Structures are given as C-alpha cells and as structure tokens.
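Please read the structure below before turning to the comments.
With one protein chain held back, the other chains of the complex are shown just where they sit.
Chains: A, B, C and D, in written order; residue numbering restarts at 1 for each.
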Amino acid sequence: MTQADGTMKTEKKPFKPERITSAKTTQWLSNNKQLIGIFSVLILLSVFFSFSTSSFFTTGNMLNLLQQLAPNLIVVVIMTLVITTSGIDLSVGSILSLASALIAVLLSARWDSFFAFVFVLIVGAAVGLLNGYIISYLRIPPFIVTLASMIYVEGCALLITGGYSISISGSSWLMSLGGGELFTIPVSAIIAILIIIIGWIILTQTRFGTYIIGIGANEESVRRAGVNIKKIKLFTYMFSGMIAAFAGIIIATRLGSGSSNVGTGFEMDVIAAVVLGGTSLFGGIGTMLGSVIGVFLIGIINNGLTLMNVSPYIIQIIQGAVLLFAVIVNTYFFGRNKKRN
Amino acid sequence: MTQADGTMKTEKKPFKPERITSAKTTQWLSNNKQLIGIFSVLILLSVFFSFSTSSFFTTGNMLNLLQQLAPNLIVVVIMTLVITTSGIDLSVGSILSLASALIAVLLSARWDSFFAFVFVLIVGAAVGLLNGYIISYLRIPPFIVTLASMIYVEGCALLITGGYSISISGSSWLMSLGGGELFTIPVSAIIAILIIIIGWIILTQTRFGTYIIGIGANEESVRRAGVNIKKIKLFTYMFSGMIAAFAGIIIATRLGSGSSNVGTGFEMDVIAAVVLGGTSLFGGIGTMLGSVIGVFLIGIINNGLTLMNVSPYIIQIIQGAVLLFAVIVNTYFFGRNKKRN
Amino acid sequence: GCSSNSGSSGSGSSGKKITIGLVTVNTEAYFFTESIKGAQQEAKSLGVNLIVDNPNNDPVKQSNDIEDLVNQGVNAIIVDSIDVKGVIPAMEKAAKAKIPVISIDAIVNSKAVSTQIGVDNAKSSEQLGEYFNSYVKKNMKEPVRMGVVGALNSFIQVNRQNAFLNTVKKTPGLKIVNIVDGKNVQQTAMNAAQNQMIGHPEMNTAFATGEPALIGLAAAVKSQHIENKIAVFGWDLSKQAIDGIDQGWVKAVVQQHPEQFGSEGVKAAVKLAKKQAVPKTINAPVTIVTKSNVDQFRSLFK
Amino acid sequence: MNDIPRIAMKDIKISFGSIQSLRGVNLELYPGEVLGLVGDNGAGKSTLMKVLSGVHVPDSGSIVFEGNPITIHNPLEAKKLQIETVFQDLALCDTLDVASNLFLGREPVHFFHRLIDKKKMHALAKEELDRLGVVIPSTYSAVENLSGGQRQSVAIARAVTYQPKVLIMDEPTAALGVKEVRMVLNLIKKVKETGVSVILITHRLQDLFEVCDRITVLYEGKIIDNRLIKDFTMDSLINSITGEVKEAK
Partner (left out) sequence: MNDIPRIAMKDIKISFGSIQSLRGVNLELYPGEVLGLVGDNGAGKSTLMKVLSGVHVPDSGSIVFEGNPITIHNPLEAKKLQIETVFQDLALCDTLDVASNLFLGREPVHFFHRLIDKKKMHALAKEELDRLGVVIPSTYSAVENLSGGQRQSVAIARAVTYQPKVLIMDEPTAALGVKEVRMVLNLIKKVKETGVSVILITHRLQDLFEVCDRITVLYEGKIIDNRLIKDFTMDSLINSITGEVKEAK
C-alpha cells in the first residue's frame, strides 16, 4: 500500500499499446456483425429472386416495393425506439386502421384536408399518450397496456365505419401522400426515407436516443442518473401513436378508402422486422438500419415469391421457411459471442 | 482483523430476532401481491356481471365458460413455462389449427382414433422440437423463430385442408374430448384442470421448474451451475407444440370440424392471459395460478359482455377498456415496490 | 406511370401463352377455394397460364398483389375484392397499363373494371330474408327472437347482415336479441354463439353471415342441445349445415356457385386478353338450399 | 467541524415487506468532512445512502440540507442538490459505451443543443479517465465487456466529474486493484480540500483511518456508534461494528 497516485499511469505501460487505443472502427464492426449478416441475407435473396424471375429486378418493381413498404418503413422507425426501451406497442395496427377510417369519415364530412390530417394525427398521438401514461406513470407492462389499446381502438374504428369501407375522394395534396410521385419516386417512399433518417439521428445522435437505449439496458440506472425516464417513455409511445396514425393516412389515401381492418396484423409485421433486424426485445440494443433491412427482407420474401408464382397453398410454407433460413444464416454464420458453447 | 470465526454468530445477536426468522408466509404474501390483486379484480368483475345479467352466474353458464376456456387453460400452462424462461411461443395458434385440420383429415381417411390422436400429438411435438432446437442450440430469438413457425405451420394446415373445413364424424372416445361430459362437467375442463395441476407442480415443485425460472432470471447463471439449459429449453418448446396440438384436437372434436384458421389469434389470447396473470415477459417470474386467473378474466369479460347484450360494434371498446381497468386496479392498487417513485 | 412499359410489353407478346392473374381473398374459406378450383380447371381447358395470389384477407396486401401482377405484365387480372373501394387505385394502375380487370364476387364500382361477374350479396341476402319471412309466417306462432352471428371484419358479410336484417324487419314482432362477432373464425364464432344462447334462452332463430359463422353456430346449437327449438338460416353450405338441414333445424342456406366465378372469370379474361368483346356484367346465380333441394349439393361435402 | 451541517438526516425509517432495513437513523454530515459509514453486511448502509440519493423514499423521517428542511423524491432532486453517488451496484447501463455512461444525463451537445457532440464526449471521457488514472480498452466499448474493476472505475469517474457538494461512495474500492484504491483515496483527500463532504462506505477498515474525519457505525438498521476517528483504534472499531461495544459507549 505505498505506490503511485494514478495520474502517471498511462505512460508507465508502454509495452502493449494496442490494448489502450480506442478502436472505434473495430468496435463498430463487432457491434454490427449482425447488421452485416442480415444485409448479406437480403442481398442473397435479392440475387436469388433476380435470377428466378425477370420481373423482380426492374425499376418498376423496385419502386412498387418501396411504395408498398412505405407504411411499414415509417412505423418500424418508432417501433425500433419503443422496443429498444424494452417496451412494445401492439396498438399500432389498430391505430393505423382507426386513422384510415377516421380520415375517410372526416373527408366525407367535408372537413378541410389539413384539419382532418392534423386531427387524425392528434387522435393517434392521444392514444399513444394514454398508452405512455399508463405504462410509465402507472408502471404497467407495455404488452398488456398496448394489447388493451389494440382492442378498444379497433373497436372505435369498427364503430365509426360500421364495418364498411368508406371511400376517400378528392385529389388534394393529401391524396398524393399515398399515391403521388415525385420524379417517379413515390411520395410515401420519400417520406419514409426522411423519417428513417430522423429516427436514426434520434437513436444514435441525441440524448433522447441515448436514454432510450439506457432505459432498455437498465432503467433504474438511467433514473439514478437524474433523467426523467417517465417523460421519455411517455413521448416515445405518444410518437408511436402519432406515426402509426400517419401511416394509416398514407394507406388510406393510397387505397382511396378507409376501413377498420386495414391494420390487422400490421403490428406483427413491424415487430418482426425490428427483431429480425437485430434489435433485442429485451431492450438496450437497437439498430435503425437493421429494422429497415428487416422490413425489406420480409417485403422481398413476399414480393419475390409472388412474382415467382408460387402456389398460394404453399407460399406460406415457403415464407416461413425462408424467414427461418434468413435468421439462421444471419445469427449462425455471422453470430455473436462464439466463446460460449 | 482479529475477531470471531463465524460459527458462533447467530447466537451473538439476540436483540433483533425477528429479522432472522424465516418469514415464509409473509414472504409468500409479498411475492404474490399481484396474484391477490388480479384475483380481486376477477371477483369484482364476476360480482358486477352477476348483478348485471341474471344468466351469468348460473351453473349452465359456468360450465359453458369452463368448456369454452378449456383449450386456453391447457395452453396457458405451457405458455407460462415458456414465458418464464423469457421465451415466447407464437406458433401455438397455428399448431392448434394444424392439429385440428390433421385430425379431421386422418379420421376422414379412416385412421384409427388412437393412432390419429398420437400422430397429431407427435406432429405438434415435432414442430415444437424444431422451434426448441433452433432457439436453444442455434441461439436465435424465440420471437422470430416461432413467428416463422407460425407462418409455415399455418401454410401446412392450409395445404392439407386445401382451404376447406373438414368435418369430423364418429362418436369414439376421441369425440368426447371436446364435447363429452363427466357428471355434467365437460371432459375438456377436467383435462384442463389436471394439466393445470401438473403444470403448477412442475413449475413450483420440480427441478425442471426451478431451472425454468432460473433461465428466465439469468440464463448464464443456471448454465454455470452445470445445468443443461439447452435441453431444458428444447423440452419446454417441444411440450409447447405437443400441448398446442392437444388443444387443437379438443377444439376440432368440439366443433366437429377441422380447419386451417381455428387458431387465428389464439396465441395472443394465451400470451395476454399469462402477462395479465403477473408472469413477466422478461422471464424469471412465473405464476401458474395467475395465468389461470388471467384466462378466466379475459374469458369472463367476453362472456359477461355478450350476456349483457352489448352491441358488437362497441363490445371491443368496452373489452379493451375493462382489460385496461383490470390491469390498472391490479398493478396500481395492489402494486409492488412502492418505495420507488 | 412507371409500370406502363412492362404492361404494354406483356400484352403485346401475342405469340406467348396468355397469362392471367387471379387475386383471391383467402384460401381458407370454401368459397374462395372453390372459385380457385373453377378458375384452374377453366384455365387448363383453355390452355392459358393462371397465377393465383392469396392476400389472406389483407386489403393492403391485395393491392400489392395486383401491382405485382401488373409489374409482371400479365394479360388480364381477375380480382375478388376484399375492400371494394380500397382496391380501386390498384385496378386503375392495371387499367393504365392496359391490362383488363375482371372483378368477381364483390362488386367494384370503377371504370377500371372491364367486367363484373358476381353475386349481389345484398340482393341474395334479401332473398334469404324473404324466405325467412315466409317461413316464419307459415311455421312459427311464438314471437320471433333472432340471434345473429356475424363477421364484422368482412365487408361482404356486413353487407349480407345488414341486407338480411333490413328485410326481416317486415316480420311482425321480430326482435333481434343480439349480434355477436365471430371474426370469421369457427372457434370464436362458436363461443360467441354459445354465450348468446345462454344469455338469451328465448332465442328461437339464428342467422349466420358466412361459412365459419355458420359452422360455429351449428356447433353451438349442438352443444347447447337446442336443436328442437331453434331455426337456423345462413350463408354458405358445409357438412355441418347439411347435417343440420337433414336434422331439420337448419332451414335455409344461401349457396353460391363459386367455381362458376372462377371459370366465368377466366373465360372473360381470356376473351378480353384477345381483345374480344365481353359483357359489362355477368350474373352468377345463387341457390337457396333447403330440405327440398339439398340432395344436389350433398356430393360437394362428403 | 463547521457550524451548520450540510446534511442532517433525522429518524429515517424504511422497511421492505417484513424486513425493517432502517429503524430510525440520525446522521449528520458537515462541509469538507469525510465520514466513514461502516457496519456489518445487511446493516442498512446502502439503503441509507439510497435514501439520501433519492433512490428510495423513506417511510418516515426528515432531511435537512444546509439548514433547509427538504424531501428528496427522486434521484434528479438529489442531483440538483449536488449530491452525487457511486452506487454499490454501480448503476451503469451495460449496453451503452463507456463515454455515454460517464456523461449519462449531461451529455455535451452541439448543433443548437439538439445532437450529442460525440467527438467531444469521447475526448472528454478519455481525458477524465486518464486524469483519474483509469485504464480502459476504449471509450467506445460497451461497459458490459469491461472487467469488474474497470466498471467500478467508470462509476467513480462519473460521480466525481459532476463536481458535487456531497459525494457518496458505496464500497467504491471493492473490485479495485492496489493502485486504483490508492487513486480513490487520494481523490477523496483532494475533493475534501475543496469543501466537498464525502460519505465513504467500505469494509477496508485501514482505508478509513487514512481518509476519514469521523466514523459512524450502523448495526441492524440503527446507529450504534459515532465518534471522531481519533477516538477509534482498529480493534475498537471492529468491536463496534460487530456490536460488542455497546457497553463501552
């Protein structure tokens, strides 16, 4: 117990310098192994489909795919944030349905496009806010809270449509959200890309994102660091509701109709994409890029198999098998933590 | 650094003995606060429905409820185990569909009831085994694995039924699984109760159950204790598949028909019951009794509201709201960890 | 705009075998399965390619499937719409690419549709309603208490439900005890129907809007042992429904001829692809199946 | 000791279910003082400190901060009072990198205060860790991959760099090597000189004699001894901790 007062330590150990240098790139690579894995699988599948069917790798089909996947791409961004906090939002599908129904009803009632648009977003945000409040302030598990929301929101959509689909007419700027194009690129796809970039920035470059990851890793630690974790969770779920409503508007304007069941199963598609992309359902690890690739992977499997004219009776079997194959390749060949057995 | 060699310690501190005594009952109560909460909610709702509608609290309705919920009660037992390991099994609904379709097809093909029964269970177990293998040996997240299984198993069900619903006839013992009664009590309910008891014993009284909880709490710790965690997970998912198939047979024999979509949404019902009951989706905490109460809670909400003649257009809204109310009462008023703010 | 090239190149290749796309609703219900079968048989006999897509009840996926077919450059597309309004933009894309669209079953009001082949669900349901009214007049003295098992997530079935209910209103003293949502799943429909029967022991008639609802309703009737006090009406035959007709408690079932949708659809599609004229609407008949004519359907459900 | 205490906790009680962890604790801490808090395992030391840092809200009792009665409802309020804590369980976020953990809750920002200035953050983190003499493979590694001692060093560095008025260290040296322990002790001496009050919880009794002004002994949720360091010898301290000094007091 004599020795050294610390400040002179770093100089004293010259003989293994590479252990101390901050290996940023290597770190990134090893953190993102999974990302490389799933990206390789995506490329693999794309190449396979390109060879199997000539119509796959055409500009037309690619743009088409972009437009089809735009709502998923938009919602996957916020879902990635939600899941990174170790939460989940099962209500996005219903909110999407409700939004599509509501915008149709409002436009039929001759509301101004802008007000209708804003109102629907507010309704989505309100549902999300309620979710967030119950989850963060009353501390009830997100799964059960958003499941309950999913049920009652779907009920609301059913109530306002009466089970029918309601057509949307008019060709305002609102309609171009779903169906419009800008230099042949679907407007919805452009919006999706913008939202993805914003989401990526939030997750990786802002305090909000850091706290989201931290909450997923160890909520109590973030709380002890003096962060208002309740507010962060509240906002995350609120945004989730709002963005789901936005996606609902896009789908409604694309279909030219609102109905209470357009969002059925949507939440599962999105959650699957997030998990496939490498974000952990247990929180603390989130990758925006992975989620985006996840959406494309699932989308391409559907699109490619359809273009290949696989019989509808076996298409699901192949979809499931390909998905399984994709994750196995991804995790097994580009796997993490090989030290354990 | 002089003092005491430990063995004489307990005697040396007489002045606060109540801190050392093993407070088993208090411990149980504080561990099961949540259970008491959800049970109170169940009673509350039952009382409410009894007063609102005379047909609710009748033997007929209660037996009816038991029979309706039997498949859920059966599957919730294994789902509780799966979720306690911090896993999830999304494929139970599809396996249930497949089993219902398969038993119908086999019986139509004049297979012996017993062999058909066993064969279907084996198919279910095989799907579960594959899930378990990929999850535990290839270490791929259960969510995505069982999601893929859900898709391809549903595809298989579709393929073998060709989309038709296939009627089951004959009045062998097999048919009594779904529709039979023993002293006015539905056979399926008796089976469910047996399985619940077995499940409870496994979870709380056996090594297997302890390891399941341990895996959920800290998989690595259980592994370091020398337990073959892969085998445990493998078996858990295998049983999950098998039991789902069993529930499928019960549903098919009750409906008198097998079809590829009877299990749609079933997995969510079951998972919701488990979570509602107080089992954590993050694993390590599992309560069989809670899950059973969860099934009844969800079932009673549906049953009671229908008996009360709630319009189908708003029934979902009320269902969602009641569910939300139930968890809020449960967690907030019987909440854990009041020390935190 | 982007897909016009591939579309025209597809229809221009007259030397190649004609390819027709069929986008159905799902492959789980008898109705759609039969229509696919009819289409496949017709395609075989006419020597054309048939691509079948299954959007599995998802209207968004259905639109995507249609767009995918447009991209593939098929010669004609047959659609059984899930959302009769939501499907229009995708159909318009097809029309823009000069691909004829044949709408079967559900009626789509759009210029993009070249030919409509269908059953008017509302009209057929009204027919069943009239049958119900006359049945009640003849056979039932006690006040009519009716339970409905529907599928609110299906537009077509909501349509049938409302048309039926509108028609049976004419029966004096009729009261709807309740409408329950079977969600197009047999097991759900059965539980809902059972709850309904327990809640309303006075219920003496029931209406189911589709195949899963009717099968679930039938199972519920059997498990509650009320075969001798209930009269069941509904849509879409099944083995259970035929058994019920034989036992006398199922009174009438609307049966469509879905295989005709398929075969007529393919016929029209091939003609349109060859630029031949096809009538704007082709009607497919329905049959109200009762004890008197059930024998001719028995062979379908063995 | 100075005039008014920086912190005075009065009759703090807290229980978890059937377990009474604190059974009426009074504790005073003066500016520029290093207080050693010792006691057996399970005596309630960590619980008491969690009350002070806002992690637990006590069942009863009051806290006076620089003469003003206050209540600390959550960790943020404690931070606002400049009470910083090195928790026994470290309270790190495993999947975040070293720099993010170090600056959790007060990340340097740029771009209209919207984005984290990552470059600056990592540079500052490296500087801070170097200054404390902590060797860490990289400020970009996730803390879950660090060794036990490295993790503890990160937690210490975090608390210190906040420039606290009150610094609570709950067994900060448990996993540390010889040199690192030295560094922590020197650090305590240094911050004490700037007027910081320090509460040091440790089972390494010899360290207490080196840095503490006063020692408080907790025993089964009660304070049973509280004297200036000069009134203790190693042996009398051990006797006090093990609860055998009651008569001597």
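As a convention for this text, contacts are C-beta pairs under 8 Å (C-beta built on N, C-alpha and C of every residue); 3 or more make two chains touch, one makes a residue touch a chain.
Keep in mind that this is a model prediction, so the values were computed, not measured.
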item: Residue in contact with the excluded chain [from B:Leu158, B:Ile196, B:Ile250 or B:Ile285]; value: B:Ile285
item: Among D:Val51, D:Ile72, D:Leu176 or D:Val198, residue touching the chain not depicted; value: D:Leu176
item: Contact with the hidden chain (one of B:Pro71, B:Gly93, B:Gly216 or B:Gly304); value: B:Gly216
item: Touch with the omitted chain, as defined above, among D:Val57, D:Leu76 or D:Leu205; value: D:Leu205
item: Residues of subunit B in contact with the chain not shown; value: 1, 3-10, 13, 19-24, 27-28, 31, 201, 205-207, 210, 213-214, 216-218, 220-228, 284-285
item: Subunit D, residues in touch with the chain not shown (by the definition above); value: 16, 19, 39-42, 46, 88-89, 135-137, 141, 145-150, 152-153, 171, 173-181, 203-205, 238, 241-242
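Definition applied: only the chains that are shown with their structure count from here on.
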item: Intercentroid distance (Cα basis), subunit C paired with subunit A, Å; value: 35
item: Residue numbers of subunit A (touch at least two other chains); value: 158, 162-163, 313, 315
item: Set of subunit C residues in contact with two or more other chains; value: 27, 36, 152
